[in-house]
Each structure stands twice: as structure tokens, then as C-alpha cells.
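Before anything else, here's the structure in question.
Here the complex is missing one protein chain, while the rest keep their positions.
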Amino acid sequence: MAKLTIPAQELMYGGHAACPGCGPALAMRLLLKGLGPRTLVSIPACCWTVIATPYPTTALKVAVLDNAIESTGASISGLRAAADALGLDKVNIVGFAGDGGTADIGLQALSGMLERRTDAIYVMYDNEAYMNTGIQRSGATPWGAWTTTTPVAGDLRGKPEPKKDVMGIVLAHRPAYAATLNPAFPEDFNQKVEKARDIVGPRFFHIFTPCPPGWKFDSAQTIALGRLATDTGVFPLYEVVEGRLRITRKTGQLKPVAEYLSAQGRFRHLTPDDVTLIQAQVRSDWERLQKREREDLSLAH
Amino acid sequence: MTAKVLSGNYAQSYAALLARAQVVSAYPITPQTSIVEKIADFVASGELHAQYVKVESEHSALQVVISAAALGARTYTATSSQGLLLMHELLHWASGMRAPIVMGVINRAVAPPWNIGADHTDTMSQRDTGWIQFYAESNQEVLDTVLQAYRLAEHPDVRLPAMVTEDAFYLSHTVEPVDVPDPAVVDRFLPPREPHAVLVPGEATRLGSFTGPEHYVDFRHQIGEAMARVPKVLETVETEFERAVGRSHGGALPTYRIDDADAVLITMGTSTTTARSVVDELRASGRRVGLAKLRLFRPFPDEELRRLARGVDRIGVVDRSYTFGPMGPAATEVSAALYTARHRPEVTSFLAGIGGRDVTPGEVRRMFETLLSGAPATVHWEDLEDEGVTRIHG
Partner (left out) sequence: MIEIRFHGRGGQGAVVASELLAQAAFLDGKQPQSFPFFGVERRGAPVTAYCRVDDRPVGLRTSITAPDAVVVLDPGLLATEPVADGLKPNGILLVNSPRPPQALIAPAGVRRASVDATRIALAHNLGTPMLPIVNTAVLGALARATGVVSLEGLTRAVGQFVPARPEENRLAARDGYLGVTVLPGDASAPAPPPRARPPPLVLPEGPIASVSSETLHTAAWRTFTPVIHLDRCTKCNFCWKFCPDDAIEFDAKGYPQIRLAYCKGCGICAAECPPKTIEMVAEA
């Protein structure tokens, strides 16, 4: 057998209730591989509430706390405070929230947790809409995407507003560590988890998690689509350590964003002009990211 | 034991100190703020070894202690009025999680219009959230009840959160002598929390969960059973508190001069003190009146109330809030509890002290006169009677 490139330990059980090909399920599996069993996960209302299976069963081999949809940031502050008060050694405290629970209703508690420097990892697993309630737009839904609350009819062509820059908001709090992760790149994913695990302070992961029913693509394509997201520049992989940004997957030439968009039913209605607009935005975001990396690098010297 | 002149708020702070709270979350709101300020001083001086979490909202204040309690920590937080209302969703989370949190609540009116005076609307509108609710009459009772509330909340037969309330300004900012028990005495009464049903790092467990219609009812029923055990457990807690500290506060429904009373007034919080003086005065002039204090509102002490009502024909209930029901909220509960009693006294609802109004001896005297006059039981907006307006509702 070839050497495993990510940890062998499995801290997620089979039998969970995720849809076939679920990005968030794979994200949790990879995350816990890197963090290990001494991990406490606080989960708000989101797909994972249900994925984790009903009482008296549980789908994780670590301790899980449910919390209200808007309070994940506060919940992990409470867990860390108790762990410190009780003298619990070497415990990873993790909040694992969806994009709605982070970018929208949970933003205040996330900001509070970052600002008070809670020693914990906040994960936003981003399937780019409220998927547990059946595909409603969130602040993290990208421009042009169809959802049940941004229908495609007449002049309406999906979500008319751009995706909220949650990373930008997080970075404004100067976290100890922040990174974008993509389960399609498990080695990069795992390196970031293991690196963040050993850093003290508020840490943030933005994890890209494709959703076959919500994005309308075949469940077998979850990884291929994730790879395309990064290789087209839609979801670049980078990390920010103590304010310095480093791109962790260099793509010499970005693939055309049309490849990524055309693979999903939620973008089926986009016109060539729409695609051109998106392409221009992705390119300019990518250039800005590279510029920031160069500047941070020069500051480091 | 040290006697100090303390505000009701500092009585809360000292109680949290004596209880050795391990995690305290803090968010300011008038008139609660001085509680968490004082605790910040205790933590800064090293007197209290607690994690002091400064949060960005009351909602997060409660979430922090819920999550901390889920790991087994003893926790404290405090709020008031709008802050308590913002916590509403999480109040249910705390009881559903069986988290033995103790929270101080300063009873304050609810906006609009903005009003920071004493009023029970805030806690009354949280009566159905699965929290034990105590209403305190004095700063001494505040301190002692917080300590008792920890014993009660953490008791293996209970394991439910508890709020200890005090009237805005009438207690929160009133200073009066308070005996602060020695820490060693409190430690004997209140040993460290023994964690039941908490999360342990490394164990494959989930606290909270979800369940379908087949089992949800079991969870609700279990909370109901725990609530039903509270009065009995409170009795033992009071007995042990009296043995350790030398004081008792009379359990769920302490009474005053009710033997042979023709009329009994039921009060909550600070109006009790004034009413007690009026009872003495009326008794001195030969009127047969008595008093009962609803110290415990959740669970509602209906057995104690039915026992009290056996020899009484007329009961008046003083509510410091109006919750848009047929009577004041406590009067509604009293009526419901007595409806199945063999001897069913008439219940008159007095709304008094709303939004920070004084509940004066004159008003209390008038309430007793109303009861003794045999006037039909109804709802009286006592605050408005001085202006010559009597509003009868229903």
C-alpha cells in the first residue's frame, strides 16, 4: 500500500445522514483526521445537525455540542473558558458552522470570538446557501446563482448580489491564523489543519464544500468540481499567518471560469456576458491576492 | 461571617465569589452592570479564580455559560430586561441541555417606552423556558438565594438552570446591611460541582442532538419531572443552608401572620417588605390579615398555596407587571392552582409598581381594604388609583 498522505485515523463514523457526495461530510472527516480525538466540536443548526444522526446516535468519535444557529462563536468561547477553568489539557475547541450560520446570522458571535481572542478554531463550511432548509440564498451565495429564494424567471437571473467576503471580515480582526481549505486537495487541507492546531489564538477556516443537490451536479463530481473551483481561481487556496498571506496552491494559468460554472445546474441560466463578468471579477480578485502575497513577502524581509 | 453594607447587585457579586464560579460571562445593561463590574474586580484581585468572558451581547453571554456548563464548569452571569429578552431562545437551550447555570436578573421594565424602573415583565415573559425562578425581597435574600440556587440547580434530582431576580433600584442599587458568610462555611454548604451528563474530551458523545416525534416528548417529560422535584429538594437545601449559615428564607412560599386571616395578600420581591409592615399595622388595629411571599415562581408552589388557602376566603395577588392576560401573571397562576382546591378562595389581582412606581403602604392598605370589603374579585390597576382612575379589565 502506498504511504498515506493524510492521517489514517477516522474520527467520523459511517452511517451518518449526509447526502451522497456531500462536501461538508468530507470536510468534517478530513478536519478531524488532522485534529485528533481530543477535540470538542460545537455545531449550530446547519446540515451537520442532521448529518450527525438523531439521538441516541452520534456520527463523530469526538465530543459534540449543539448550539443555536447564531451563537457558534460564543459557544466556543464558553468551551475554551471552561476547558481553561477546569484545567483540561491540550483540547482543540472547534466551531463548525455553515455559511448562513457564519456570514449571516452568526456574524456577530464570530466577530466577538475573534475580537476577544478566543483560543479556538472557527470553521465556516461553505456550501454557498442555506442547504439544510432546502437551498435558500445566504450572504455567501455567489452572484448569479439560482436558489429557491433567488429564482430564475423573466428578468431575474439568480442572486443579484455578490458573495460576502467573510475572509476579509475575519482578517480585519487580525486572527492568529486564517486559511481557505478545499477537500479536493486533502494534503493541503491537512497541512493547514495540523499547522493551525498548534497555533494559539483565534483561528479561522473557510472550507469550500460542494453540495450536489443544492448546486445541481452529479454526486460523483464533488471532488472534480472542488478542484475546478481552485484551478479557475473561484476559490484560491491560501493562508494568513500573523497577517502575512501565502498562496498555498499556485496555479500558473487559471482555467476558464466557464468550466466551473457550466458544471453546475445552479448557473445554467447564465449568459455568455454573465460569464464574462464573473471571469473578470475572478481574475481581478486573483491578481489582488497575488499582489497582497508579494507585498506581505516583501514586508517579511 | 462579616456584616457589610452592600447593594443587591454586590450581593449577587459576592454570592458568585463565594460559590467559586469558574466561568463568568459579562455584558453590561442598566441596572445590572455593577454586578459584573464587581466580579471583574474580584477576578482582577485574584479573589476569584474564574474565566471572565467579555461578550458582545447578552445572547452570547448566555451561550458562553451554556457551553461552559456543558463541560462541567460552575457558571454565573447576570442580565436585565431587554438583555433577558434577547436571551429568550437560549433560555430554552439551557434548560434543554440540563445546564445548572445560575443567573442574576434585575427586574426592569421593557421598552418601549424606555424605562429602567422595577417591573417583572422581563422575567414573567420567560416563565415558560424551563428555568427555576426565585424572586428576592432583600439583599440578604439575594446573596443567600444565589448560593441556594447553585445547590438546587446542580442537585442530581434537578439539574436545571435557575435565575435569582431582584427589583431594579429597590434592591439593585439599595445598600443595606448584609451578612456575608465565611468562604469556609459556604464551601461546606456548596462543594464543587459534581458534573453529571457533561461532555468529556475524547469521548464519542453528543449533547443537544435532534430527535423526531417518537422521543422528543421523553425529553420534555424528563424536564417536567425534574421541575416537580424542585420544592422537595429546596426544602432540604434550606435545611442544610440554615444548619451551615444559620438563616432560612422559608422555602418556596413563606407566610406571615396568616393564621385566622380573613384576607391574605401574595407579593413578590420588594413589595413584600412594605406589605409586611402594613400587616403588622392592620393586625395592631384588630384586622385579620396576612401575607405570603411567592419566593419561588417556577416551578409554581401550588401545593403550598393550596395548603395556605385552606382557611382563607379572600386572596389578593400583587403583580409588578401586566402581561395582557385576564389578570396579572402571578394572579393567573394563583387562580389556576386554586381552581381544583376543595376550598376555593376568591382571587383579586392588583397591578402595582409597574415601571418603577412605588408600592406604597397606602396602596397596600387599600388592597387589604378592598379584600376585606367583600368587593367582587377583579383586576385593579393600583398605580392609577391615586389619580382617581380605576381601570377594570375583563
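Letters A and B name the chains as they come in the text, with residue numbers starting at 1 for each one.
What we mean here is this: a residue touches a chain if its C-beta (ideal position, glycine included) is under 8 Å from a C-beta of that chain, and two chains touch if they have at least 3 such contacts.
Predicted model, so just to flag it, every value in this text is computed and none were measured.
Interchain touches from the omitted chain, evaluated on the whole complex, reach A, B. Among A:Val50, A:Leu107, A:Val152 or A:Ala258, the one in contact with the hidden chain is A:Val50. Screening B:Ala197, B:Ala228, B:Ala336 or B:Ala375 against the full complex identifies B:Ala197 as the residue touching the chain left out. Within the complete assembly, A:Ala224 is the residue of A:Leu107, A:Val152 or A:Ala224 that touches the hidden chain.
By the touch rule set out above, chain A reaches the unshown chain at residues 1-2, 4-6, 10, 12-23, 25-26, 29, 50, 52-59, 134, 183-184, 186, 212-213, 218-224.
Contact residues of chain B toward the unshown chain are 96-98, 156, 159, 196-197, 199, 203-209, 212, 214-215, 218-219, 222.
The working rule: only the chains that are shown with their structure count from here on.
Residues 22-23, 25, 49-51, 53-57, 59-61, 63-73, 75, 89-90, 93, 199-212, 215 of chain B are the ones that touch chain A when the two sit in their complex.
Put simply, chain A touches chain B in their complex at residues 13, 37-40, 42, 49-50, 52, 54-56, 58, 60-68, 70-71, 73-79, 81-86, 88, 91, 108-109, 111-112, 115-116.
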